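One chain of protein is taken out of this complex; the other chains stay put.
Moving on, here comes chain A:
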Amino acid sequence: MASALRAAILGHIRVPVSQTLTLNGSKLSLFGAVRSMSSHGDDHLTKEEVIDRVLDVVKSFPKVDPSKVSPDVHFQKDLGLDSLDNVEIVFALEEEFKLEIPDKEADKIDSCPLAIEYIYKHPMAG
């Protein structure tokens, strides 16, 4: 069905030759999403996505009161967790975003803003 649609569209679209030449070889998808030159930078998460998913992970932690969770809470100071819970939360975040956070960095993450910042900057967050 998609191929029939594509055939119908192909019959009507006129792509000027000069445009395709300037896109240095990358294919133009006909359904609108133009892939720019970056190889995998496009599928990087948006900050809102990162914030939402981080907050979901923190809220679903059994010891946490979901109503207290916001993007700037500190795990130990605001949510009353201890260092073991901290490690657990960082571990759960690793699983959610399919990351391997080295121990040195993981030790520094002890609040939501730090977690969001680290994950957003990580190139492999998925």
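Basically, contacts are C-beta pairs under 8 Å (C-beta built on N, C-alpha and C of every residue); 3 or more make two chains touch, one makes a residue touch a chain; residues count from 1.
Simple rule for what comes next: contacts and distances are computed from a predicted model.
UniProt names the one chain left off this complex as which of "Transmembrane protein 50A", "Complex 1 LYR protein domain-containing protein", "Mitochondrial inner membrane protease subunit 2" or "Mitotic spindle-associated MMXD complex subunit MIP18"?
Choosing among "Transmembrane protein 50A", "Complex 1 LYR protein domain-containing protein", "Mitochondrial inner membrane protease subunit 2" or "Mitotic spindle-associated MMXD complex subunit MIP18", the correct UniProt name is "Complex 1 LYR protein domain-containing protein".
Specify the residue from the set A:Glu48, A:Asp72 or A:Asp103 that touches the hidden chain.
A:Asp103
Considering the entire assembly, which residues of chain A contact the chain that has been omitted?
That gives, for chain A, the contact residues 82-84, 87-88, 91, 95, 103, 106-107.
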